[in-house]
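All protein chains but one are shown in place.
For chain A:
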Amino acid sequence: MITFEDVVKIYPGGSTAVDHLSMELPTGKMTVLVGPSGCGKTTSLRMINRMVEPTSGRILIDGRDVAGQDEALLRRGIGYVIQHAGLFPHKTVLDNVATVPLLLGKTRREARAAALELLERVGLAAEFAGRYPAQLSGGQQQRVGVARALAADPPVMLMDEPFSAVDPVVREGLHREFLRLQQDLGKTIAMVTHDIDEAIKLGDRVAVFRQGGHLAQFGTPQELLEQPVDDFVAEFVGRDRGLRSLSFDTAADLPVSPLTDGGAELVLDEAGRPVGWRLGGVVQPTAGVFTKADSLRMVTDLAIMSPVGVAVRVGADGTADGLVRHHDLVDFLATRRDRRAAEQEA
């Protein structure tokens, strides 16, 4: 756990970068620090590994004040990933990844073996090991950057805009891989981004900062979307937050209607799998199907896309077992909202 205790950072010249920040970043979770530029999120991150020293207040990792520790030793125990990866251009990919194990006193052979394993883990084949950073694409460099930060298996990782320098398609892939990696590794991660969508997608917790180094809100992505504490957070999270918050709930509790209630005939194949809707003698394909495990957002999307405004649910075997109509969905969401509000009151 990383604990900020009333941390203040005032730069020489008097500008306040971080203003009385207190928060707890839970162990094994990913906390994303997000906010507009100049909000102190990067400064806060860099105070964890003492790249920046706080003016007052304390930062503790698992109860130990970082201020009392040897800077270099502290940093070797914390993975560090930065924008554009910051790879050493004069070293091969393998030696880049082997850096921290070597600093920790591993032999060259051990360090390289560990590095090779890590490269595989981030999806880079062994053929990349002997290349230099200049020979890699931005996405590949960023993966090497992540591998380098993981090489010594640190319990804590700091990531400063790690995915912002690559194009959206590559970023999407990196996000997926990173989530999978984090699921296996369970590191305590603090990540900075200016992209709220990235924060919502990757964060177990999100800390929204506002100008002047104030923490505006700290909570799960769902809390942020559904209960922003003020207009700033609501604005920052975005206008379609209602729709996006549907990503966090599954369709498990969503009631369905019988297959005959669609307003048109649902055509099934011999096995009972939905094929399409018969409309005026023509069979139009369904827009897709959902299962109980899919999100409410997906159900909403299907209902909108469907030629008859009805989303089709299937069981595990792919056979149709229920329908959700526009108005069923609207009713359900209204009840859900009222229930949430009631919980909030209580």
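Operating definition for what follows: a contact is a pair of C-beta atoms (placed from the backbone, for glycine too) under 8 Å apart; a residue touches a chain by one contact, two chains touch by 3 or more; residues count from 1.
The rule we apply is simple: contacts and distances are computed from a predicted model.
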Among "HmuY protein", "Glycine/betaine ABC transporter permease", "Putative sulfite reductase-associated electron transfer protein DsrO" or "SigE family RNA polymerase sigma factor", UniProt-listed name of the chain not shown: "Glycine/betaine ABC transporter permease"
Touching the absent chain when the full complex is considered, from A:88, A:232, A:248 or A:332: A:88
Contact partner of the left-out chain, one of A:35, A:139 or A:322: A:139
Of A:47, A:61, A:74 or A:329, the residue in touch with the unshown chain: A:74
Option from A:100, A:189 or A:246 whose C-beta touches the chain left out: A:100
Touch list for chain A against the chain that is not drawn: 49, 51, 71-78, 80, 82-92, 99-100, 103, 131-137, 139-140, 148-149, 158, 170, 173-174
